[in-house]
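Removed from the display is one protein chain of the complex; every other protein chain stays in position.
Entry: chain A
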Amino acid sequence: MSCALLLLLMSLALAMGTGAAVEIQRPRGVPLSSELENKPFTCLDGSSTIPFDRVNDDYCDCRDGSDEPGTAACPNGSFHCTNAGFRPAFIPSSRINDGICDCCDTTDEYNSGATCQNTCREMGRKERESLQIMAEITKEGFLLKQQLIHEAKRGQEDKQGKLTELQGSKKGLEEKVEALRTVKETAEDPEKEAKERHLKAWEEQKELLRMEKDKTRMAECVTVGDIQRYFRLQSHLELDPDSDGSLSETETQGLLGGADKVDTSTFETVWSGIKDKYLSEGQSEPPAPVETPQEESRDFVSDHDSDHYPEDYAGEEEEDVEDDEEDDHDEEEEEEKVPPTVQTPEKREDDEVSMPPYDTETQSLIDAAQKARDDFDEAERALREVDDQMKNLEKEIGFDFGPSAEFAYLYSQCYELSTSEYIYRLCPFNRVSQKPKFGGSETNLGLWGQWAGPEGNLYSVMKYDHGQGCWQGPNRSTTVKLTCGKETVVTSTSEPSRCEYLMEFTTPAVCQEPASLDEVLHGHTEL
């Protein structure tokens, strides 16, 4: 508000006395000025000049609407309400005599039949009260803000100091790591050689054992069905000749050369043909029929079903349909729930004879190397820790905490607001989230993005984005509006548009220097 206007208002207030009489002496809807009367009126845009009796005659003569400030005749006019006791205002002239009280001094409704009460004094009082309260808050808030700035400055210095300190210790640690790496590598070379020797000897012995065992196994006469069952060939679709998704007995028979029974030598031929594939694929499948009995997995799956899909069994479905469905579930569940890593090659070796222990010489080499490794690892860990600390410090130092770092105190803090349904959580410079009060998992409403206030007031709005995605919609995001307050608290949240949240947050850090406010308040009190 300009000083001139303020002056004008004050003089108007003085001149008005009881009010009504003054209104008539000037064209309705314009600020006070006595020079206009009874001279031809030139439209403010200069487009034409009209007799003065055509000003406010309820017909629009000027293109810019300037001849009808007190009527609704011009589409682009504006009407001035004096609003003595409150703030003067301009309203669009289309609101004159529309039956709705817009000016608190009722001057806009002089011919509509609307009964308006003059509420200016009441509004002025309320505004002064709220301004008073606001001024007090601002005053205290601004003091707090100075403190925050001071603390932030000290904190920043501390951090800088800590960082320098860490940089020093980092150097020492780096040297230590390098030294220990050399020690470790020196110890590991002899260890490796000794282990390899040991392993090679064992491999040779193992190969002998395996050949022996294969022979024994194939000495028996087996049926096709046996083979199918034994090797679970049905599930080895890589062997399925027609790729229809199952390996029938006939197809297996085909694999085995057409016989329904095979003797050792035949099978040995066939076996060597499919063995490689079978074995390589076999890692993700139970390798032997004795493992994972069907019953067991079925029980597990059925239990699961009855817990989670009770509806599937409700109603009057026929028995066999139900069974079918259950089977379907079995297959699905087995695939989904049994991780393929259950059967590891290591585990398979348990069947066989395990490797003999290392001899004492090898073992002592191993122990020495292990010690060197542990020492090295520990030094490295210590270095990493220092690195992390430094990174965090640098990140924090690098944050834009406002012109005087007054927002720094919010860092690594979180503030909550509980509504009827959710608990909202704002962790400034980090994230916003929402958690249902009565169970359910937390939803990420956005990660720290940037300051997003309007030009000149950048630090009044925070933007958090890239939150959890919405169905058919954008990722969730939150706009946090900051207002001056003595306390740091989330005052409200809303979701004005689907998945776009709005949070209001008070903090002393945005409190303005109260001087300017005092002026306004002062000015008003005088009216």
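Keep this in mind: contacts are C-beta pairs under 8 Å (C-beta built on N, C-alpha and C of every residue); 3 or more make two chains touch, one makes a residue touch a chain; residues count from 1.
Note that in this section contacts and distances are computed from a predicted model.
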| item | value |
| --- | --- |
| Per UniProt, the name of the complex member that is left out, chosen from "glutathione transferase", "Very-long-chain (3R)-3-hydroxyacyl-CoA dehydratase", "Neutral alpha-glucosidase AB" or "Mediator of RNA polymerase II transcription subunit 20" | "Neutral alpha-glucosidase AB" |
| Touching the absent chain when the full complex is considered, from A:Pro190, A:Gly453 or A:Pro474 | A:Pro474 |
| Residue among A:Pro92, A:Pro190 or A:Gly449 that touches the chain left out of view | A:Pro92 |
| Contact residue for the chain not shown (choose from A:Thr164, A:Ser420 or A:Ser441) | A:Ser420 |
| Residue, one of A:Ile100, A:Ile133, A:Ala179 or A:Leu199, that touches the chain absent here | A:Ile100 |
| Touching residues (missing chain, whole complex) on chain A | 57, 59, 72-73, 75, 92, 94-95, 98-100, 112, 420, 470-474, 494-500 |
